[in-house]
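Heads up, one of the protein chains got dropped from this complex, but the rest are sitting where they should.
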């Protein structure tokens, strides 16, 4: 990975300024903030793939089943981070996303992670197959 | 105010352990956390006065119009705080709450604040008079 | 105020994308987030005026004494906000900032607020006069 084009090959990317108040008493970003970053890129994908629309129309939505993060470098204010996401696997009723966070100031990968998102029929309160139209769009974010 | 019975005369009170992760890089509680504490006691009042029920049944709810906080002492982990609330004034379509936060470790008042809550008809998207049954219950929290 | 150049005359400004996870169960930005926005612009001023440097060198820092917010419009994801700050008054050992938050999606002022910041000699644990060099720089942010 080049420092010139960090995360250039990832289909989903958000750039954010690091917020001073997201640091904790150790004077670097609190661990929960990395998961907040992951969430922001996940919500982007849910919107772009049609899950938000589907939730409103048919009650077919998405729910986070599990997630994890490997912290690689402590991020501090001021900095600018690039948060990237992509779809790694798509199953019958779930898919897996990879995440990565790049620090401009450190010029390095600050964290990597992943998470499983399950398709849920909120009306039936049961897992549901991923609708075909959403599945097709998810394929575009591999 | 006695250190033995801090905030003893306030009608609403919540006791909470201070969470390490709520401290910021200055190694004391971040200013936003005081407003989170105020919110917790406000939500208690909204439940007990019937605003939550009314919101679900008739779309008559409450919305925060303004709030402020006077910070008196920096709170640090570990500590236990007592967060108190009471109704100061009740108007036609709004009421004012007072808040106070007591630190057990410091044995002093850590913060004081207040806020105006407006009664809102969410269906009409307009201010609404406070329903009589709720008003009567709010009177009990002065 | 024109919708074309919101907050154009304010000396300090930060643009931020609204984060989905900053919404609460009412599905708009939680009230504490407005204070987090105010903090971000305040920290910018503390850096630019020399308070951060002074804290590291001489233990002369700044501490928030009080703050308030008047909520004008509920902000929702996705949106982009402009957070502005300026110095309103400078006293012997304190200064007052005004804050404003503009919503691009709503094309309106979402909130206004202010806060008093006190100059503190952390080594002596006592209020201190604002150093002249900092005072001169604060004047530039009126």
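Just so it is clear, A, B and C label the chains in written order, and each chain counts residues from 1 on its own.
Definition applied: contacts are C-beta pairs under 8 Å (C-beta built on N, C-alpha and C of every residue); 3 or more make two chains touch, one makes a residue touch a chain.
Please read these numbers as outputs of a predicted model, since none were measured by experiment.
Novice: Of the residues A:35, A:51, A:99 or A:141, I need the one that contacts the missing chain.
Specialist: A:35
Novice: Looking at the whole complex, which of A:19, A:69 or A:128 touches the chain that is not displayed?
Specialist: Per the contact definition at the top, the residue touching the missing chain is A:69.
Novice: Looking beyond the chains shown, say which of B:16, B:55, B:73 or B:90 touches the absent one.
Specialist: Checking the options B:16, B:55, B:73 or B:90, the one contacting the hidden chain is B:16.
Novice: Could you please point out the subunit B residues that touch the chain left off the display?
Specialist: 14, 16-17, 19-21, 36, 39-40, 43, 47, 77-78
Novice: Touching the hidden chain in the full complex, which residues of subunit A are there? Just list them.
Specialist: Against the left-out chain, subunit A lists 30-33, 35-36, 39, 63-71, 74.
Novice: With the missing chain put back, which residues of subunit C would touch it? List them for me.
Specialist: Looking at subunit C, the ones touching the missing chain are residues 20-21, 23-25, 27, 30, 32, 77.
Here is the rule we go by: only the chains that are shown with their structure count from here on.
Novice: Using CA atoms only, can you tell me which chain is the most central one in this structure?
Specialist: Closest chain centre to the overall C-alpha centroid: C.
Novice: For copies subunit A and subunit B, work out whether under half or over half of the interface numbers are shared, and give different or same accordingly.
Specialist: The interface of subunit A with subunit B is built from mostly shared positions.
Novice: Just curious, how far off is subunit C from subunit B if you go by their C-alpha centres, in Å?
Specialist: 23
Novice: Between subunit A and subunit C, tell me the centre distance in angstrom, where each centre is the average of that chain's C-alpha atoms.
Specialist: 29
Novice: Find the geometric centre of each of subunit A and subunit B from their Cα atoms only, then give the gap between the two centres in Å, rounded to an integer.
Specialist: 34
Novice: Would you mind listing the residues of subunit C that make contact with two or more other chains?
Specialist: Subunit C, residues with two or more chain partners: 36, 39.
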